[in-house]
Structure formats: C-alpha cells, structure tokens
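Note that this complex is displayed minus one protein chain, with the remaining chains in position.
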Amino acid sequence: MSATAVHAGGIAGHIHPEPQGFVRRYIFSLDHKIIGIQYLITGFVFMILAGLLAEVIRTQLLHANGGFVSPDVYDEVYSVHGSTMVWLVVIPLLTGAFGNIIMPVQIGARDVAFPWLNMISFWIFPVAGLMLFSSFLMGAPVAGWTEYPPMSLQAGPGTSMWAAAIFLVGVSSTLTGINFLVTIYQMRAPGMTFTRMPLFVWAQFATAPLLMIATTALAAALAALFIERQFGVPFYDPTKGGSPLMWQHMFWFYSHPAVYIMILPAFGMISEIIPTFARKPIFGYKMIAFSSMAIALAGFMVWAHHMFTSGLAPYLQLPFMIITFIIAIPTGVKIFSWTATLWGGKIHYTTAMLFAIGFVGLFTLGGITGIFLAAVPFDLHVHGTYFVVAHLHYVLVGGSLMGIFAGTYFYFPKMSGRLMNETLGKWNFWLFLIGFNGTFLPMHWLGMLGMPRRVPEYDPQFQFWNDFASISSFVMTFAILLFFINILWSIRNGKKSGPNPWGGRTLEWQVPSPPHYYNFKNIPTVFGLPYNFSQPLPYKGLEEELTDTPVTVGAH
Amino acid sequence: MAVASMSHGAIAEHEGADQLYVETRALRLQGFLLFLVSDCVLFSSFIFAYLYMRNSGQGWPPPGISRLDVSLGALNSVVLFGSGATMHYALENWKHNNFGRYAFFMLATILLGSAFLSGQAVEYTHLIFVEHVTWAGSGIFGASFFTLTGMHGFHVTCGVIYLTILFLQSVHGVYTKDKYFGLTAGTLYWHFVDVIWVVLFSIFYLI
Amino acid sequence: MVENRPAAVRPDRGFWTITAVFTVLSIIGIAYWATAPIERIMPIVAAQPGEQIDELLRFMAASGTALFIFVGGYLVYFAIRFRARPEDGPDALGVQVHDNHVLEFWWTIVPTAFVVLLSILSIRIWYQIQIAQPENGLVVESIGHQWYFTFRYPNINGEVKGEMHLPINQPVVLNVTSSDVIHSFWVPAFRLKADMVPGLVNTIRFTPTRVGRYPIICTEFCGTDHGLMNATVPSLNGQPNPGAEWVVVDSPADFQTWYHKTQVANAHVSNALPSTTGTISLAGGNAAAGQQLFSQKCSACHALAPFSQRIVGPGLKGIFNDPAHPKLVDGDPATPADAAKIMQQGFTGSYGHMPDAAQNGLTNQDIANLVAFLASQK
Partner (left out) sequence: MHIDVPILEKTVAVVGGIIVALVSAKALKDDWTSVGIDNGVFKLMLGLLCLGAVIALLAGVGVLGNFPKAA
C-alpha cells in the first residue's frame, strides 16, 4: 500500500505545498494544469496572428494580379503563416496544452515526471514565437515553411532568426517528449496497465518518441542552415560543394513524423469524445491503440515521398511510395472504428461531438487525397501545386484544428469549471464546416488544372474559384472568431459544470473541476478499462475526491 | 511530513524516504537516458550530413586537402577510451565504498579527458595553420570535420566540467554508498561521449 | 444502471437499405470517374505517358469516391439514426459492444488488398514513366534562372528563350538544372515535373503526342517573381509577363524549319566566350605545376570527375576526350584553346559565373600549366 502510494506519487521527491504568490502560482507555475493552460492561451494567440496572415493571403488572391501586398511581402506572409501554424499552434496545442492538462490526470499521477523541465519547455515556446514574428522587422523568411536552400540562403536576415526560433521550439518539443514518455511509462496509477490506458494517453505515448527523436534531427538541419547563413560554412550551397537535397532529406525526416505529431493526439481526443457522447465503449480499443503505434513507427520511413520530383533515384521512389500506402491501413482502421462506435449508441449532440464527427469526415477526405499524392505518377503532376495545399489543409485544419476545437469544447469545463455556450458553439461548428470546405475544396481542381502554390498572381481563368475560396475563408475566420468570443464569454458567464458534465468515465472526470493542486487526495487504484458504460467505474480510492475532506497532499 | 500525509500516513519516515529515492531515481535515470538518446540523434543527423556530402561526387578527401594524421588520431582516441575505462572503475569503487581508489580513478578520468582536449587542440592548430584547412574556407571537408569534432569537443569539455563538479560534490559528501545517482549519470554521459568518438574516429580517420 | 442496458442492435432492414443506397451511389460514382471527360479537372494531355497518369487518377478518384460515400454515409446515417431521443432517460446507454473480430479482420484485409492493387497499378505506370521511355531521344536541356527558363539544343549555339520547340511523336530526353536556386519545370499538359536543382541534372523522358502550345510553370519557390515563371500569367499590371515561356510541339517539318532558322540566327553567338586578347603558349604547360594550381584555384568549383558530376562547374576529368562533355556546355568537343579562353576570359552563362584570369590571379603561364594538367587527366 505504501509502495503504491509513493509510486503513484511519482514526483513525490518534489512534493511541496501549493505556492500562494501570484507569480509562482500562475506565471512560473510547476503545476501541469497551469502550464497546460499557459500553452493553450499562447497557442491561441499565435493562432489568431497566423489566421490574420492567412486572410492577407486570401485577400491577395482575390484578384489574379494580386496587388493587395507586394510579392515579397506576400512570400513573407505565407512563410510565417505556415511556420506559425505548424510549430507555434498545432504542435504546442496538441502536445503541450492538452497533453499537459489532461494526460497526467488520466493516468492518475500527481504531476508530470519533471515539473521544472515542463515549466522550462513552456517558457522557451513564447520566446521562440516572438523571435519568429520579430523576423518581420528584418525581412522575414520567404521560402515557405520548408525553407529549401539555396533560396533560404539568399533570403533576408529574418531567415536566420526563423532558424533560431524553430530550433528553440524544437528544444521545447524534445523536452516535452522526454517528460511525457517518462511520465506515461513510470507514473501510471497502480493497476493501470498499458491495456487499461485511455486512448488519449496512448496517443500521447505514441507522439512523445516522435517529438523526442524527429525534432532533434530537425535541430541539426536548422543548426547547419544557421551556421551556413551566418558564418558561410558550406552545407547546402552547391557552389561550395554542399548539397541542397541534403536539407530536404533532413527536413522531411523530421517533418513527416511531425505530421503525425500533429494528428495523433487529435486522434486520441476524438477517441475519448465519441464514446463519451455515444454512451458506449470505443469500438476496437486494442486496434486503435495499436494503430497509433504503427503509424508512429511507419512515420519514420516515408519522408522521401515529399521529394519525388527532387531528383531521387527512381528506384528509391518505390519503397517510399509503398510504405506510404501502407500507412493508410492503420489510419483506415481508426476511421472505421470511430464510425462503428456510433452504431447502436445514444448520441448526444454537444458541440464537442459535432466537431468530433466533422473531424472523422474531413480527415477521411484528407487521407484519401494523401493516397493520391503518395502515388509517384500522380505526384509528378500535382507536386508543388494547390492540390498539395488542399490536402495539407484538409488534414491539418479539418483534422488537427477540428480536433483542437472538439477538445476545447470537451475539456473546457475541466479547466475552468464552466461549460462553453452551446448555441454559439453550434454556430461556430456549422459556419466553420461550410467555410472550411468552401475554402479548400476548390483548391483540389485548381491544383490539378495547373495553379502552382506560393504564387502572388495566377492564371485569370482561376479567378472565380479563388474568389470563392477567399470569401469562404472569411466565413471560416468569422466562425473561429465566434470560438474565441465563446471562450471569453464562457469563462465569466458559462454554466457551472460540476466535476463531470459529460458523464465521462476516465479519471479526470472523477475529480473536481478544475482538479486541485496535486489532482488526487488519494491515488486511485485502477482495475479495468474506463469505457464500460454499463459497469460501475473501475476505480478504487476515489471516495474522498468529491467530498470536502481537506487536501493534505503537500501540506507541511 | 509531505510523504507520509501523501500516502495515507501509512508509512514510516525512513521507509518512505527510501522508496522515494528509489522512485525518483528511476524517473531521473530514464529521463537522462532519453536525453542521451536525443543527443545521439543529433550526432547521427550531422554524421548523415557528413557522409551524404562526402559521397556527393568529388572524391575524398577533396582535391587539395590531405588525409588526416591517423597516428595522432589513434593516440587521441586511446586517451579518450582510457578515460572511459577509468570512469567505469571510479563508479565501481564508489559502489564498493572505496573512496581512495574512487578519487584516484575520477581524477585520472578528468586528466585523460583534458589530455584528449589538448590533443584535439594540437590537431586543430595543425590543420588550420599548417594545412590551411578552416571551418568556412575549405568546402565540405572543413565544414563537416570542424562541425562534428567541434560538437564532440564541446561535449567533452562539458563532461570534464561536469565530472569535476561531481568529484567536488562527492568530496563534500553529497553522495552516499546507496544514493549516488549523480555519479551514475556522469558515468553514462562520459561513456556516451566516448562511444560517439568511436564512430567519429572511424568515419573521419579510417575510411 | 444494468436495467436500462439496451439489447444488442443487429443490422436490420434500415441498415441494409441504406447500404444498398450507398452501393448504388458508389457504382454511379465509379461509373462517372470511368467515363467523365478528364479535361474538366486536368489540362489537355499532350504527351505519352500522360494518358496512363490520367488512368491512375480515374482509378484513385473512383475508389476514393466509393470509400468516402461509405464512410461519410454511414457516419451521417448512424449519427442521425442513433441520436439520443427525448424519451430516453438522461443515462440511457448505447449497446455495449467492445469489438467484433470478424468485422475488424475484414476492414483490415480489404484496405490491404486495395493497397496491394494500387501499388501494382502505380508501379506499372511508374515503370512507364521512369524506365520504359526511350533513351535515345532528342536531347534538350533547360536551365532555370531567376526568373526565366532557357533551353539548349545540340548544334545550336547559345541559349533559346521564350519557346521550347519539340517535334511531335519523337522521344525527348529533357535534362534540367538551375543556375541559382531550385526551380521546378512543369508542363501540365505533359503531366511531368522535375525540379531544377543547382549542381544536379535531373532528366525526364517523354514523347509529345499533340501539336500545340503549352505553358511551362515553375512550381518550386524561387524568389520574388516565382509567380511570373508561369506562361498562364499573361500580364502583370498591364505589362506583358517577361517570364511567360511555352513548350511548342511542332509537326516534324515545322520543327526542322524552326531548328535551322535558330541555328543560323545563333551561328554568330559564341558560347559565352568573348573574343580573346593576349595569346597563351599552351606548349609551355607544366602538368605538375598545373595540378598544384588546380587544387588551389579550381577544386572549389570543379571536381576531377566525369563531366556530369558538378560542384559548381562541371567535372573536368578528361574533358578533351569525354564524349559526354558537350552536354550542357557547347555543341562541339572542347579544345585546349577553349579551356584556355574560359580560364582567361571567365565564363558567364547557364552554369553561373566563373571569374576571369585577373580575378583568379592566373598568369598566362598558370593557364598553360592548368591546360596541360587537364589534358593529362584522361
């Protein structure tokens, strides 16, 4: 008993009473929940900034000759938009924010393994973000979020700043990955075997190694780029013996696993939301958990499918194409399982559930176009066109961002103790769905018909569909505006949620909202999967959580 | 106290304390190993870059650049590997509570580490001032060699400082016979630095 | 809670009806993709193997449509059919099934089979594109610059700009590279694309099959006017687009006419070599001294390797008797005199810029030594 108690303590070595000062409590907090909320807020701020940049892009494309901003400014805008959305919005929100807020409570731990590391890796992130945006003052990067040299060697000083900023974000991600891996491996509550972990934990467990390993590879590529730009040490410059393709290999060796960093945690949240509101167990728990690991593993073996036109030896193209096709199988299994989970349910249509179902549909579309792109012959036609833009926005906006919205609506009560406004939420969902498809669906045929990406002006015959996309994108922006209005309104005026507004069965719903400083008065013992709705909860030792017995943890 | 109240007050102080140590040691050990893994990935990426550039057309070494001096490299390597062995015995002796020999081997490790660094310094001065090979001025050879060995040298420098600190700590009795995670971590780090050099030595001097 | 556990829901008439509906819809979808005019979503195809790529697109679009009809359809159908109704209590539960191994087995096996099928199809077409195309076609070279393309033909001096003429039904071997940053050479009508990477020569092989004028588009970001390296952008703010360049597929006769016309027009263009001043006695060259010089002055940009292995400039091993040498530089085999000229006058052209003897600090004797050394590298 004592052993379990200390074991479940995990961070017992660092147990100390909750700090009372504002700074130690809300600024340099060690509490994973506060840190997660810090991630959430910072990520949302960057999301607004990057969204505004996106609207600059769409406004420029309202006319075939552009003319809203100069081509150079336009290049800077979409480059920073992409980098921000990937590194400062989606990855921090899905791992740093939701991973921190939910995962430790879900495994019955008092905190993550290394709270100080956690705090540091958060505080690196806003600094890096400011560095990235400060590059606008010195000529921001222009070569897109991929920054292929030699173009990125030619570009203005902002590119070095970009490299430094992304390097820092990488450090932060790596630390988070290490932290989460140890936390999940070592600090699960007694009785929570791997086959009893909630699926969101499984998703984080599959993501952490990607964060840890892939990001470090990117760090090397960025360091080399920075050194070459600042000190003229040849790595990528062909006029000095370097190789431009080397960057592409190193970059995509990170950035393909990174797309799974950006989607697996969303998968995890969807796998929590759908059974909760369908009032039935997730269908095929083991298959979903296993497929997460399979995707993460295979994600390391497909990077060169981004380089089919770059001058890869033809025979090298085949294995990458086929492994990429194979990744479609575990992904398909997940999608089928979510669909099957709805069968025979008693589905409650909260906004979170709407977003979850929308996620499944849109991500399916994105996945299908992904298979299109993986086929070498077709990729030779559409590589570098708007077809790619459409595909990546279907998986990243229709996938990851939808997941983030669903997760926010779902977990907001757990963070704040209040529900978000459902009416506003429904408006948010439907407007977002319409605006999103209107924006990105036309890009598929725009790309196939011959519109290259990253251009400030284009073929006049495409003007209609570009205007259509731009106007839809304004609708989408309005929907996202509603989302933020909803959050701000609900923090003050939302209905009190109580500990478990959705009838959730994972551990985080069995403690007050928000959970107290060390999450649990007594560490519970787990003896089953959380998803058996007809059975009593599979936890022991939670009796005191919702009573008003004083919190003794950390008291001196 | 904190621990007791945390666990139903069911456990006695010292017992709780020991289990606490066991518990947090496992966490820190895994965390440290994972840190070494990601560091290893960092080196691997640069090694990939080196091999990629090396095979990009113009033979090796590039025209106008002579081979590295194997004899000096071999000597240097043996020095560093020797420090790995002494480090191992330092930890062994600490485990067996033999402070005298621990101190001897620890200091030997630090000395050998510094000796390796000076050997590298000799190598660098020779390359820069005799062979006129520089970081930025000698194409991909200078770039890859100085970047990788520089990174490794930086790690060794940090290692020497780290071990010195550990030694001072152990002198001041920070570690006991059964609680010496700091020393374990130091040993892991130092072995990691050695093993990286096995690879670097082979790919720069021997192929 | 046990009392309000519902009985298992078996697939019933409603389910089978909707499944039938989806099947019909998918068949319609597949039929549409099998027959629809591809021109609606793809530019007109003007080269072999473009058709096969369209076939692959039809196949993938058809199967994708079917898949999406089923997944999306069931999603919506379940979502509507199994909604919580007012009459269910607040804690009414769904049917408590955890998994169904038969079902999971099949929905793992069927996608796997599909992936195998798709792989086979893709590999066949990949073979058509990458391997099966004839090796011995008309060799044309295209070089990307910021922000225009230039084209080189055997036995035509200098570079052609604006239009790349190709004869119909004759295999073409197109070598592309770049003089500055990465560009990408895309002709939508050919369904083919190759990145133009500095220091690397990428090759695409195809056979034009339709007379006409097709836009060339750069699809790799290459700087400010990247958007203008695109013939479908006719003009910007009233100015005609300087970067608009076309592939023109001619009948053999028209091609010959154009070819000879251009040959004559460019006859006086020497390949970026200005007329020489000061004579070099190549006789007095010392190969050993040349080797020293080479490692100091040349090896940063030139490898002692076959011609194709560029660092900046081409590899210089055996340039005076390397059959591959004329590729991308010049119609005729190089002579020691040519090499000496280049070293003396410098070179500015598709391969970027090589400084002249003054900037390189080469005396005429040095040049002679270098030429001797190059000649010694057979």
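Read from first to last, the chains carry the letters A, B and C; within each, the first residue is number 1.
The working rule: a contact is a pair of C-beta atoms (placed from the backbone, for glycine too) under 8 Å apart; a residue touches a chain by one contact, two chains touch by 3 or more.
It should be emphasised that the depicted structure is a prediction, and the values quoted were computed from it without experimental measurement.
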For the chain omitted from this view, which of the shown chains does it touch?
-> B
Hey, which of B:23, B:39 or B:194 is the one touching the hidden chain?
-> B:194
Answer key for B:21, B:48, B:89 or B:175 versus the chain not shown reads B:89
Chain B residues touching the omitted chain (full complex) | 29-30, 33, 61, 65-67, 69-75, 77-79, 81-82, 84-85, 88-89, 92, 184, 187-188, 191-192, 194-195, 197-198, 201-202, 205-207
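We adopt the following convention: only the chains that are shown with their structure count from here on.
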Which chain pair is joined by more contacting C-beta pairs, B-C or A-C?
-> A-C
Mind having a look at which chain is the central one, using mean CA positions?
-> A
Chain A to chain B: how many Å between their CA centres?
-> 35
Inter-chain centre distance, chain B versus chain C - centres from mean C-alpha coordinates, in Å = 45
Note: chain C residues in touch with at least two other chains are 300, 310-311
Could you list which residues of chain B touch at least two other chains?
-> 58, 62, 139
Report the residues of chain B in contact with chain C in the complex, numbered from low to high.
-> 57-59, 62-64, 139
Using the touch definition up top, name the residues of chain C that touch chain B in the complex.
-> 294-296, 298-300, 303-305, 309-311, 315
Please name which positions on chain A make contact with chain B in the complex.
-> 1-3, 5-7, 9-16, 113-114, 117, 174, 177-179, 181-182, 185-187, 212-213, 215-217, 219-221, 224, 227, 231-235, 240-243, 246, 249-250, 253, 518, 522, 552-556
